[in-house]
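My questions will all concern the structure given below.
Note that one protein chain is taken out, while the other chains of the complex remain in position.
Order of writing sets the labels: A, B and C. Residues in every chain begin at 1.
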Amino acid sequence: MRSALRAAALALVVGYCLAPFLWQVITSLRPTAELMSLPPLIPTRVTGEHYAAIFHGHPFLRIIANSALVAAGATLLALALGAPAAFALSILRVRGRAVILAGVLGISMFPPIATVSPLFLVLSTLGLHDTLFALVITYTAFSLPLAVWLLTNFFGAVPREIYIAARVDGCTAFGALVRVVLPLAAPGLLAAGLLTFVFAWNEFLFALTFTATEAARTVPVGIALFPGLHEVPYGEIAAAAVTVTLPVVVLAAFFQRRIIEGLTAGAVKG
Amino acid sequence: MKLERELDRPLWYLLPGGLLLVVVTLFPLGHVLWLSLQRHSLLHGPPRFVGLDNYLRLAGDERFWNALANTAYFAAVSVALELALGLAIALMIARVRRGRRLLYGVILLPWAVPTAVSARMWEWMYDAEIGVLNYLAGTHVNWLGSPAWALNAAIAMDVWKSTPFVVLLLLAGLQGIPRDVYRAAAVDGASGWSVLVRITLPLLAPVMLVALVFRTIDAFRVFDAIYVLTGGGPADSTETLSIYAYKVLFQGLEFGYGSALAVSVFVCVGLAALFYARLMREALR
Amino acid sequence: MARIRFAGLEKRYGAQPVLAPLDLVIEDGEFFTFVGPSGCGKSTLLNLVAGVEAPDAGAIYFDDDRVDGLAPGARDVAMVFQSYALYPHLTVRENIAFPLRVRGRARQEIEREVGRVAEALGLAALLDRKPRELSGGQRQRVALGRALVRRPRVFLMDEPLSNLDARLRLEMREELKRLHESYGVTTIYVTHDQEEAMALSRRMAVLAAGRVQQCSTPQQVYADPANLFVAQFIGSPPINVIGGDAVRDVPGAAPLLARHANEPLVLGVRPADVEVHSEPHAGALLAEVTMIEPTGSDLWVVGRWRGQRIKGHAAAGPRVEAGATAHFSVPPERVYLFAADTGARLRGE
Partner (left out) sequence: MRRVSRGARALCLACGAALVAACGAGGPAPGQTVVVFKHGKLFGDPAPLRALLDEFERQHPGVVVRDETLPAGSDEQHQFYAINLQARSAAFDVLAVDVIWVAEFAHAGWLQELTRLLPPAERAAFFPGPIEAVTHQGRVYAVPWFVDAGLLYYRKDLLEKHAFPVPRTWEELVRTARAVMAREPRIAGFVWQGKQYEGLVCNALEYLWSNGGGVLSGGRIVLDTPRNRQALAFMSDLVHRFGVTPGSVTTATEEPSRHVFGQGRALFMRNWPYAWRLFQDPGSRVHGKVGVTTLPHFEGGIPAATLGGWQLAVNRHSRQAAAASELVRHLTSVQAQKRLALAYGFQPARTALYRDPELLAAQPLLQVLERVFATARPRPVTPYYVRVSQVLQSELSAIISGRKSPEAALAAAERKLRKILADEA
């Protein structure tokens, strides 16, 4: 009996998590005529018109490309800046590292609203308004604290003797970082990178304020402000939402062990 | 051999990251604090130093207090639900072996979907006339349109989106508990319930606390969900601090008063963080 | 090769001295050991020579070159660690080749050198394995290979054998000695195992609380300890120590005591020099036997004399039973005298 109960509970959990997304998929395949009427829960016939529409009418491909570029850029930069910092904090054991780490964690708590207006003013006057560059820099800065925190934990797992061995074998400190520490902490880099990517892929407030046209508009803003002047195409919004969710879901499912490692390393050691 | 002094000082490694953080985070925060002491509206002439006027206006602004109340309510209820639901789900799936990867993938889905996108999904489901929730429940509730329901509808969406995060943390915490602790409990004849209360929960407390901190701070910063779902309406019943600050800053273009609002959000988040930091230190002792 | 000279080398962690000023010379090609209990500063000294830590005062010279300012990689020093510190993500071949590749040596040269060292250490069959697929002994040999391959001026070994099981440890000890003889690289060996130190080193220094207690050949340190600490630390089973008034009653000690009549004294005699007889024996102490320890090659007897513990070596003849009494002979010429307060060695002229 217990196993039946457990199976039912599991089904409930899976249903709870999937239902909204499944309904979105159904809506995206529902013909426009049936879109607004609900008696038929499952559409009588399935149509790909909405998927065609979003890539035809709206610069949707460009928006997805923007998001991917910004998220990848921010991830690379966050790792490129975060790894050396974490290396200094964990293996080089810089003095005052507990204070630095606490400060970094403090910064990660900043609410975006607190810094969005001055950033907006500065970026506008620098003519960086509505550019991908502005988003990359902002996202890197806002995901750096978490990245440094995670990487410090992951680098901490690398035995110190191995670093000393590399130094004695002739590497400079930087050489040891690149040749020995980074390869060994690769899973950590991947976990931190993934979390940064998902953060940048999901971010909304900065994207909303810093972008104006599809030159830099990202997915969350693109979908939030999807309707044109006159149209609220619910079918197309559903299609857009599904199109945007799939890659991230695949990413998450594929790298889920890494993501969980990242979350736990960050949190459990928190 | 010449005396080659290797530049090994660690500070060089902290410099690039630190510089970026200062320029893009600390400096703007300082700038906001400075702006909040000025009467700086883009539309009405050059900025003028006015000291604490903005904060006095803040204290007297009933819309600020309404936003603060909404934010606190949103944070308290959403975090409580997320922890309870998260714990239940974590305990339920902790011992699943078959199809564990698939299960984790499904659970990760809500967390992976951008909040703005899931807000559009839920807005479609919440529609009073053609929404699926009303259709399935046979009700005709104006979820996003009535002051009584709107904020709770937003909370429900946030719970759907953030519970996976809590589940994953707690699962990690559960895996952290060594197997033989449970074997010892079994030997001692402890039953399911007492194992949960006397062993699992106490050992899970630190991780639950971490989940609590992360979620509370995120909940206080909520913006995306509300902006897309209701825009703060109806009748300001879902207007949170971030939303009100955004309206003052980017619609009214009043950067002085808007900055004071932004500072208030920062203070709330700071207080919550400090409160939890102290709680965490006690819990760990 | 290199002649290592420490000139007033000193290291403190905050105000707490970790290594008192050290002046010492290690000859070229010598196998020199620092031995002492954990926390005595021996690992710090090794780190100073390796360049991983910087001294607070003093200098280190390899021949005439001052090296304490140099980066670890620039000192041409090789190091073997207690935990082996192999690169887990690299194969055995890549591990051994690592120091050469980092220095940008040519590919053929690297292959040749790695082959040579692998042959010498019997690792030829394991070259393509990853460290986690090897046994403790094999990993230790790979660590040695990584150190040998670059023909360093100095070898540093930080308790390399302590992670191995007892039998393998003895085997590796012989291998280390053989390798040293064939390569003759100046080696600084650090261990807490005094037996190992004595077996391996040409000269050794006993360290305690960051200060060198004695520095000379193993035989000298064993036979002529500079103070009570050295006497107790070196030699197993540990030296018998008799203190208090009982010292004066030890037969045969009189001539030694003559010159130090009024000082509080401590007397030490090595169990190996004490023979135990069931019948009375000239110059022997009568003690009640508390425990018998057979070790195959010989039989150790532990007794209680005037409330103090004494251990001796049972000679052939009738067996001595626990609980009975026995005679522990103390040869005056094998007795050491120490000042009770400072532990300094007192020598009779």
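Basically, a contact is a pair of C-beta atoms (placed from the backbone, for glycine too) under 8 Å apart; a residue touches a chain by one contact, two chains touch by 3 or more.
This one's a predicted model, so the numbers in the text were calculated from it and none came from an experiment.
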Which displayed chains make contact with the chain that has been left out?
-> A, B
Hey, which of A:Pro20, A:Pro84, A:Pro145 or A:Gly193 is the one touching the hidden chain?
-> A:Pro84
Looking beyond the chains shown, say which of A:Leu61, A:Ala102 or A:Leu225 touches the absent one.
-> A:Leu225
Note that chain B touches the chain not displayed via residues 12-13, 15-16, 42-45, 63, 127-129, 142, 144-147, 230-237, 239, 247, 250-254
Given the full complex, what residues of chain A touch the hidden partner chain?
-> 36, 73, 76-77, 80-81, 84, 121, 124-125, 127-129, 131-133, 136, 174, 212-213, 215, 225, 227-232
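Please note the rule applied: only the chains that are shown with their structure count from here on.
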For chain B, which other chain has the most distant CA centre?
-> C
State the pair with the higher C-beta contact count; candidates are A-B and A-C.
-> A-B
Chain centre separation in whole Å, for chain C relative to chain B (CA means) = 59
Where chain A and chain B are represented by their mean Cα positions, the distance between them in whole Å | 16
Specify, in ascending order, the residues of chain B that touch 2 or more different other chains.
-> 6, 8
At which residue positions does chain A touch at least two other chains?
-> 172
Using the touch rule from the top, collect the residues of chain C that touch chain A in their complex.
-> 47, 50-52, 71-73, 77-79, 81-83, 85-89, 98-99, 102-103, 146, 150, 156
Seen from chain B, its contact residues with chain A in the complex are 6, 8, 10-11, 13-14, 16-18, 20-21, 23-29, 31-32, 35, 89, 92-93, 96, 101, 103-122, 124-125, 130, 132, 135, 160, 164-165, 168-169, 171-173, 175-176, 206-207, 210-211, 213-214, 217, 220-221, 223-224, 227-228, 241-242, 245-246, 249-250, 255, 258-259, 261-263, 265-266, 269-270, 273, 280
Chain B-touching residues of chain A, taken from the complex the two chains share = 6, 9-10, 13-14, 16-18, 20-21, 23-24, 27, 36-38, 41, 81-82, 84-85, 87-89, 92-94, 100, 104, 106-107, 109-122, 137-138, 140-142, 144-145, 148, 172-173, 198, 201-202, 204-205, 208-209, 219-221, 223-224, 226, 234, 237-238, 241, 244-245, 248-249, 251-253, 256, 259-260, 263-264, 267-268, 270
